[in-house]
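Removed: one protein chain of the complex. Kept in place: all other protein chains.
For reference, chains read A, B, C and D in written order, and residue numbers begin at 1 within each chain.
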Amino acid sequence: MDRKEQAKLIKERSGTDVRKCMKCGKCSGRCPAYAEMDIKPHQFVSYIEKGEVEKLLESKSLYTCLSCFACVERCPRGVAPANVIEAVRQEVVRAQGGNKVQAEKIPETINEAIPQQLLVSMFRKFNK
Amino acid sequence: MQEMNNEKRPLIVAFCCNWCSYAGADLAGSSRLSYPADVKIIRVPCSCRVNPMFILKAFQRGADGVIICGCHPGDCHYTTGNYYARRRMSLLFSMLDYLGIERERTRVEWVSAAEGAKFSAVMNDFASKVAALGENKRLEDLRCKE
Amino acid sequence: MQRIETAMIEKAKALLSSGEVTRVLGWKKGELGYDVEPCVFKSEESLKDFCYNVFCGANLSKYLVEESKKEGKILVFLKPCDSYSFNQLIKEHRINKENVYTVGVECQGKVDPYKLKENGIEMVDSAVETVDTVTVKGKEFKKEEIILGKCLTCTKKPLSYDDIISFNEKREPVLDRFETVKKLEAMTADERYAFWKDQLSNCIRCNACRNVCPACTCTKCVFDNDNSGIASKANSDSFEEKLFHIIRAFHVAGRCTDCGECSRVCPQHIPLHLLNRKFISDIDRLYGEYQAGEDTDSKGPLTNYTTGDVDPSDVFGGNN
Amino acid sequence: MKKIAYKNLDLLYKEIAGAQELYLPVKVAKATNFKKYEDGVEVDIKSLQTVKSAKDLFFPQSEDMMEFKTSGKNIEIIDARKTPAPFVLFGVRGCDLKSFEILDRVFLAEPVDTMYKAKREAVTVVTLACNNPESSCFCKVFGVDASNPKGDVQATIVGDEMFFEPLTEKGRALLDSLKCLEDGDATAVEGEKKAIAEKIDALPFVNLDLSEFKGENLMKLFDRPEWEDLSKACLGCGTCTFVCPTCQCFDIRDFQTNAGVKRFRCWDSCMYSEFTKMAAENPRKNQMQRYRQRFMHKLCYFPSNNDGEYGCVGCGRCVKKCPQSLNIVKVIKKLGGKNND
Partner (left out) sequence: MQKIGVFVCWCGSNIAATVDVKKVADVLRLEPGVVISETYQYMCSENGQALIRNAIKENGLTGIVVCSCSPRMHEATFRKTAESAGLNPYMVEIANIREQCSWIHKDMDEATEKAIVLGRSAIAKLKLNAPLTSGESAVVKRALVIGGGIAGIQSALDIAEAGYEVDIVESSATIGGNMAKLDKTFPTLDCAACILTPKMVDCAQNENIDIMTFSEIESVKGFVGNFKVQIRRKARFVDEKKCTGCGVCMQKCPSKKGKNEFNMGLNNRPAIYIPFAQAIPNVAIIDPEQCLKLKNGKCGLCAMQCQVNAIDYTQKDEIIEREYGAIVVATGYKPISLENFNEYGYDTYKDVVTSLELERLMNAAGPSDGHLVRPSDHKEPKVITFIQCVGSRDTSGCGKPYCSKICCMYTAKHAMLIREKYPDTEVHVFYIDVRTPGKNYDEFFRRAVEQYGVDYIKGMVGKVYEENGKLMVQGSDLINNEQVVIPSDLVVLAAAIEPNPSVRKIATMVTASIDTNNFLTEAHAKLRPVESPTAGIFLSGVCQGPKDIPETVSQASACAAKVVGLLSKDKLKCNACVAHSDETLCTGCSVCANVCPYGAITYVDKEFRIGGGKTETRRVASVNEAVCQGCGACTVTCPSGAMDLKGFSNKQIMAEVDAICKR
């Protein structure tokens, strides 16, 4: 798969329209993990919009993003940077395969307030 | 449709709103952008003036296709007319389809006064689609065909 | 279920004797059991012929167009489906609400005499009804075997009333009301054409569908008006069958409450409600769910719009 | 007497239709009406009653009379009446046959209705005895014997066979021309007729009292207050008139075609607000008056002018088809005489 295809796929998977971004940077302004990120949330949106995925696939931000969705919550244009990061992460994870965290080891009851997507992304993050 | 080429040309009635589409048709004329003579235009003040009765009447009389042209939604001279026309025609066309009448015999197009080229293109396309369907058999009144 | 009738008669008597109403619109017993007829009762004494049973399928709301113009209040018993028509008529200023005292009555589906006949039952001396069954001449039927087509899909719940007589929860509909519409949409255009050609060729233009329809209350119908350009008395050509039914369905589109009277009364059993339901299903699909008669002040879907409405070229629901 | 096995009826239809046009009860989309026999139609001979009556064949719902052809400023007048070819009307019940007599009194009296007459003369009627009369039937009240319906040929179903008895020259000729028939024995038919007559006597409306309906009571009947209540639920739809075998009113209308004008006549109904519309309007202004007109015509005016012959044959179509269950039986019971109580 070439990079263009891959970018398109990630865009689709993220379910967010990155062209809606008006480059205000509010996502990065709010991000609690900003300092740990080599590529910032707004840059994820920008790179994907331009179809440049290479840097993103190698970014360590994929594993420092907390999936807290603050950026999604704050975006004035309804863009979801966290979803883009998540989509890139999936792309990387799917290519690797194998689970570190095992489903059986998850306690039976989990605090209901935890977003479903956070649990799912935890699986994805710690499965290398 | 072979037999239509020489003997029986399709007959197409076009209802055009006075402010946009009729002017668009005029522009097509001034720009010498041709479309088949099968298309005959009836001027109405607004696409919302087109009563489903007129459309059925045209088919009864032997029309093979009916097209309604109005201002683009949002540009109606009377501000809201084409919004109502859009709903009415949507429901009417869906009903005709439900009764098994060919979809290509009816159409709504939004043509502005500046879109002479679009008017001509639309009419060419519509006329050829209708011609391909052949004579209107499903919504005809035999008394008007003798 | 007999106690509903008893309660209704009591209610009618009480209102008549107190002078609150001068007339009562309800149903009168017939000659063959099933042939009950709508009737205006003017005295407590005349209520001896009053009945409310499984054969009271007629929609009474349309009679109020004339009755509510008269002096004095009239009591009317409205089944859930009738109450939607009633509301719609209020919205269209066709009924003078001040002259009407409405009592909602429970309805668990009304029997179709034709279906009874198909089951070999002709005359009915008495019918015993429960929520889910009807026993006639000692034979017990499940409701879904013998109730009117319109009742099989009915989801209507009682709307606002001055008073209500109801003892049981409404039974659930047996069928999805759009099932047949969907089936037709799934056919090819040729099949649909053949279907409607057969159906509509039976139309004798008796106007029963129009005259029973609570949405058809025009002072003079366009089809009766020689000046309208489409007036006609009989179908002289198959085109006129279609013209009449398309225009009629269009005129009631967005106003039809889906009461099903048109199909109930058609002497040729043409499923005319399928035309109205097509409009209803399109309206629901394209412009958001809308139930005519649910309120008395909302704008109907054809007198409303949004700037983002779908274009007529993109509306087709079915096969081609 | 001839007969054919019930299962072979299709052969019979095919043979008749091979020689002339055949009309008989055909079911289309759940409704049975007299229609032309063609390959593949669903014949519904056993159905007791068609929705529309058999009068349709002589007095169709709509019928062209003349045409005016225009070209430029010229008008040409064309006679649009057609000469009908001989045809067979099969499966007519006693009540409908009786209705032809009533219609004849109207259309064949001077001035003769040529369009009606031509079709009456072209027809050969095959009637069918009613094995299973319904509770809504009251033809006996009007002197119809449904077990002995008459016509050119009278047919009776007995068991799995249908028997044919020619009653006129035309009928005999028809039967003689049919090769698929075999000779039959009259005794089985007699038994069936008796059984039918017994069934009819047990029906609920066969003893209706009509004694009050006579010319001298006209004004009294006209002014009866009960009309108001009787007509209360009437929607004015006209279903009763259109399914009625004896209703004979029509309107003459013009239809503008692409080439000129077609003048045609079509059924009209006294239930309509547009009926007998005069310079000003319909003289019968409300539904009560229109309703009264229909039944007074059938039960009082018509017999007064036609040697006591009522304008009703007791077929019961209106009883079955009225959307609000109004009908002539209710009128007769209310106004017909003491013995109705």
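FYI, a residue touches a chain if its C-beta (ideal position, glycine included) is under 8 Å from a C-beta of that chain, and two chains touch if they have at least 3 such contacts.
On a predicted model such as this, the values are computed, not experimentally measured, just so you know.
Shown chains touched by the undisplayed chain in the intact complex: A, B, C, D. Taking the complete complex into account, C:299 is the one of C:139, C:182 or C:299 that touches the chain left out. In the full complex, the hidden chain is touched by chain C at residues 69, 91-94, 216-222, 225, 227-229, 251-252, 299-300, 302-304, 307. Mapped onto chain D, the footprint of the missing chain covers residues 70, 72-73, 256, 258, 281, 285.
In the full complex, chain B makes contact with the omitted chain through residues 11, 13, 18, 22-23, 25-30, 32-35, 37, 40-46, 48-54, 57-58, 61-63, 77-81, 84, 88, 120, 144.
In this text, only the chains that are shown with their structure count from here on.
Averaged C-alpha coordinates give centres for chain B and chain C that are 36 Å from one another. Chain A and chain C have CA centres that are 56 Å apart.
Look at where the CA atoms of chain B average out and do the same for chain D: the two points lie 46 Å apart.
Counting partner chains per residue, chain C shows two or more touched chains at residues 195, 236.
Shared interface positions of chain B, i.e. residues touching 2 or more other chains, are given as 143. Of all the residues in chain B, the ones that touch chain C in their complex are 52-53, 56-57, 59-60, 73-74, 80, 83-84, 86-103, 106-108, 138-143.
Of all the residues in chain C, the ones that touch chain B in their complex are 184-185, 189-197, 222, 229-230, 236-240, 242-243, 246-247, 249-250, 253, 275, 278-279, 282-283, 286-287, 301-307, 309-313, 315-318, 320.
Listing the residues of chain D that touch chain C in their complex gives 28-31, 33, 51-52, 61-62, 134-136, 204-205, 229, 232-233, 235-239, 241-243, 251, 253, 255, 264, 266-269, 272-274, 319, 321, 323-327, 329-330, 333.
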